[in-house]
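What you see is the complex with one protein chain gone and the rest in place.
== subunit A ==
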Amino acid sequence: MSITIALAGNPNSGKTTLFNALTGSNQFVGNWPGVTVEKKEGKLKGHKDVMIMDLPGIYSLSPYTLEEVVARNYLISERPDAILNIVDGTNIERNLYLSTQLMELGIPVVMAVNMMDVVEKSGDKIHIGKLSQKLGCEVVEISALKGNGVQKAAEKAIAAAGKKEGTPPVHKFAPEVEQILEAVEDKMDGTVPQEQKRFFAVKLLEKDDKIQSQMKHVPDVSEEIRQIEEEMDDDTESIITNERYAYIGAIIGECYKKHSKDKLTVSDKIDRIVTNRFLALPIFAVVMLIVYSISVTTVGTWATDWANDGVFGDGWSLFGLEIPGIPVLLESALTAVGCAAWLQGLILDGIVAGVGAVLGFVPQMLVLFIFLAFLESCGYMARIAFIMDRIFRKFGLSGKSFIPMLIGSGCGVPGIMASRTIENDRDRKMTIMTTTFIPCGAKLPIIALIAGALFGGAWWVAPSAYFVGIAAIICSGIILKKTKMFAGDPAPFVMELPAYHLPTVGNVLRSMWERGWSFIKKAGTIILLSTIFVWFTSYFGWVGGKFRMLEDMELNHSILAAIGNGVAWIFAPLGWGDWRSAVAAITGLVAKENVVGTFGILYGFAEVAEDGTEIWGTLAGSMTAAAAYSFLVFNLLCAPCFAAMGAIKREMNNVKWFWFAIGYQTLLAYAVSLCVYQLGNWMTAGVFGIGTAAAILLVIGFIYLLVRPYRESKTLDVNLKRMANAK
């Protein structure tokens, strides 16, 4: 018989550390159905038949956050065999608030008081026996970080699960509240099991409509609610909350002796400096500079170059030993077995080149993920959100959106993946949609090409590209915030800041690897298929009426060229209706730096420099300055490369949202490019046509979207409700 133990506790209580300690590497990471809340399961070390389910970190079982709804739906409908409630010993009063709610579920509960080492060090004392007696459940002291007591906690939970009996709640509320609860319990019929009656009675009193929809028979308790609200002069939810805290307050004195009275903790002292009104931003800037310079420029660039040019390139040397790159090795192997030319092309130019270009970013991403994992688990990430929140809130993003964007200036893929640290669903989606507007490293060659070919290398072109990116983010934030999807007041900023602590190497590496691996898997699926498609369309085509495989220099006969010709008219209003530009933009979807190379091939150069110096003259002859800038803007803002799209899909975890993001980006790119070209043409050449009028209308519409009033807030969105109702 297999049993399931659910791990429940407050955010920052050390739940993830405990989960890792309990399960080791036997973990399955996924998402809860329909939402982007991470779901983790694992087998208990040494017990094949014991599953540990890591619930999201929650403060209560109320219906106000997605995490809470997910956690309580699981607890109510799946009914695990036992709950292991992890409690932060340094913050026991607040943590017990959730515990009192878990006890009411009628499921066996074992409490693990974590961070006992910290508690003991500070001279505080927690009387485990008293706590166990007052709450009516088994209590174990643990230190998840050091691994102390972890196995004991698991064994107690298994034993509790074996008993099959829920932990009857020992805690009592004020007599008048108890009386009402009893009356409500009596009104319930047999569809609610005896041991769950108290939970449902409390929820009914709290007017929790999501729970009501899960009950077969909902008794009418409005009379009871009216009676108690009148008697205690408060609404029922506040009454229950106060009763819980009152009970905890009544027992805490016996169970918990505080040694240090009102002395500032180490974390408070650090916060005095790190979030100080004068020092906060400089310290933040220094931290970001370190993260950026190591993970994006120095070590990151080195790692990416090694992977792209070495492992997936010509080869690299290890202490003087020349190691050939994968393409070189594969090529000789394929030639040796006499592989057909087309298959060799598919493998080398298609799959290895395409997937390799994407996998090439993995080492850099891993470096970055180490930093992110460290910042996250040491507690500084929460402070970043606090420091930057004031600024980012103004355009509908969260303080944490800064990190994805900063990283996105190196590469959009890790940038998008860094958005994981944003808990708020709306803020995260908005960040994912806007991060790639910042010019990434691969877009720099396009900027250099346009700046060199059409603007004589003018200094302002590159900065203006960044300005366009930033403006796109700010305007998108403001516009999207006013749409129905993102409507609602930005929830006032309230967030718990975890105590600072040094994370373990194991946890940092694990977190790094989880993120890295999920990206690698993506590269193996979506990106693989897309690169095969682009390879096929660019290496096959009709030459002289015959369909055959093409040489490198025959791109203009390819299917891709035909597609380019077919879609070029779409881009005509943007000023670059030439099929070559369309094809270049399409190959840019594989990797943005391809744009320059494609132009090179289409203009008859086999190989061009990174900034495409050779084709500057030809390009300048075929485009006007306004058209070129419009081309640049389009490529900066439109759907990013396949790798980044894969990351968007992964992080959105929802097909509809994925297409919405890609669609929005492309539409915005089209609209802005149209305005750039048409208005630019009007101003420089004095041409006024239908396009110009359309551009002016677009600008007006854009301004309207920017300044129109906010919609009424409807913070509890429909999805959440549907979720709660679904089994």
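Observations
By our rule, a residue touches a chain if its C-beta (ideal position, glycine included) is under 8 Å from a C-beta of that chain, and two chains touch if they have at least 3 such contacts; residues count from 1.
The rule we apply is simple: contacts and distances are computed from a predicted model.
Think of the chain that is not pictured: of "ABC transporter permease", "RNA polymerase sigma factor", "Ferrous iron transport protein A" or "Acetolactate synthase", UniProt labels it "Ferrous iron transport protein A". Among A:D49, A:E78, A:E93 or A:E223, the one in contact with the hidden chain is A:E93. From the set A:Y59, A:F173 or A:Y247, the residue in touch with the chain omitted from the display is A:Y59, counting the whole complex. Only one residue from A:N148, A:S267, A:T301 or A:N565 touches the chain missing from this view: A:S267. Contact between subunit A and the absent chain runs through residues 59-60, 62, 64-65, 90-94, 97, 237-238, 241-242, 245, 262, 267-268, 271-272, 275-277, 280, 382-383, 385-387, 389-390, 393, 489, 491-499, 715-716.
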